[in-house]
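Data block below; observations after.
A single protein chain has been omitted from the complex, and every remaining protein chain is retained in its original position.
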Amino acid sequence: MFKIVISQSNLKCIIDAISHLTTDAKISISEDGLKIQAVDAANVAMCFLHAKASAFDHFEAAPGEIALDLQKLQSLASGKEPVSMTLEEETHKLHIAVGRAKYTMSLLDPSSIKAGPRIPQLDLPCSITMTGSDLQEAIKAAGKVSDHVVFEQTDEEFIFSAKGDIDSFKMPFQLTELIGIRHGISRALFSLDYIQDIAKVASGSREVILETGIDYPARIAFNPVMDISVTYLMAPRIESEN
Amino acid sequence: MFKIVISQSNLKCIIDAISHLTTDAKISISEDGLKIQAVDAANVAMCFLHAKASAFDHFEAAPGEIALDLQKLQSLASGKEPVSMTLEEETHKLHIAVGRAKYTMSLLDPSSIKAGPRIPQLDLPCSITMTGSDLQEAIKAAGKVSDHVVFEQTDEEFIFSAKGDIDSFKMPFQLTELIGIRHGISRALFSLDYIQDIAKVASGSREVILETGIDYPARIAFNPVMDISVTYLMAPRIESEN
Partner (left out) sequence: MFKIVISQSNLKCIIDAISHLTTDAKISISEDGLKIQAVDAANVAMCFLHAKASAFDHFEAAPGEIALDLQKLQSLASGKEPVSMTLEEETHKLHIAVGRAKYTMSLLDPSSIKAGPRIPQLDLPCSITMTGSDLQEAIKAAGKVSDHVVFEQTDEEFIFSAKGDIDSFKMPFQLTELIGIRHGISRALFSLDYIQDIAKVASGSREVILETGIDYPARIAFNPVMDISVTYLMAPRIESEN
């Protein structure tokens, strides 16, 4: 059984968090809510999303797993009114109602969805907490000179930096300005392709936790809205010597 | 003689109603106002527009016929101020003034415009009246799953529906919710190409009359603004059995 009602804004939030990585998503359903784990085609970025039952206007579900085309869902479910979804188990179809409009959408076979890689247990030495808007500002600025950005934590600062062919960029944050610091030394280079999308999803969050190490993946965790939590894990790029 | 002044909004309304079907339009002028009859290149949809003299700020005209390029007129007449148009009979030119700007536009030869087909006398058994915004909402939703839409009237409901390759859509309206019902049974399939444009023109109207039959054309009539009436006739498509 799967009968839910969700607000447009919360549904959009879930879809936006995942759809820049993959179109087809596998959703694990439990009595407590939904979990989605997604990875992009190149295995560079992973997303772990948890939407608690309380993130829904109505949530009534037996444990199970479904897979669907998020882009299609976004298109059908758009509008202004809350979206109600009911699973028809026998036919593997999802009934979607938005206001007066009623859609029937075919589900995908969960086994056809690319499995995420095994999640590495990572002990990331450094951590800072900043606002999503500060993160997005830094990422946007880095994008003006390069398509990569360096995350670097020292004893005093957390620094975003980027190097173009002839121009360069730097945005330092004093650790004393930040909240939730775990002190340490880190430095790693990331592709802006992924972090730009992630920063956009995070831009409205008041607290974004950014965990880093030396040439380690970065972990970025936040709640885009209450009762929905998102954690991204993003592989670093090798920094060339030039 | 042909000397008129028209508000930007009423002129836009006339041009919008016609220009999605054809660029070059023949206009019949009488003392009572203007009439335009237009048909698209594929003979799928026809429009009959009547703008009463009272739809103009000033209307002074002798009976006659002119033809012009609506797209050109739209471009020249755009702005914020009322548009004044005066026909110079000898040279076949239209003088257009908008605020301080004065344009001279060459008219077309009315005999060069494709004649509309003879208008079939249609006895359409069913009729409902709904708001333009409800019509547009239904048409937009149908467009999410298909490029066709079915109009269907039963004893109890008027239903918009559409079928995509794997998804489907349905939007029912109880007849008791509607105004101006003529009871009957109808069902026909229409191409969204045409009805999307028509629904957009109708979207601001409080009352849109939708007349249908079984595999018959649909007739859609409304007043986009006071003193301008528009009637579209749209041919059905053959519904394939699948």
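Letters are used for the chains, namely A and B, taken in the order the chains are written, and counting of residues starts over at 1 for each.
Everything below uses one rule, namely that a contact is a pair of C-beta atoms (placed from the backbone, for glycine too) under 8 Å apart; a residue touches a chain by one contact, two chains touch by 3 or more.
What you see is a predicted model; the values in this text were computed from it and never measured.
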Exercise. Of B:Ser9, B:Ser54 or B:Ser75, which residue touches the hidden chain?
Worked result: B:Ser75
Problem set entry | Listed residues A:Lys170, A:Lys200 or A:Arg237, member touching the removed chain | A:Lys170
Seminar exercise, completed: Contacting the left-out chain: of A:His92, A:Lys144 or A:His183, that is A:Lys144
Exercise. Residue-wise, where is subunit B in contact with the chain that is not depicted?
Worked result: 72, 75-76, 99-106
Problem set entry | Absent-chain interface as seen on subunit A, which is shown | 137-138, 141, 144-145, 166-173
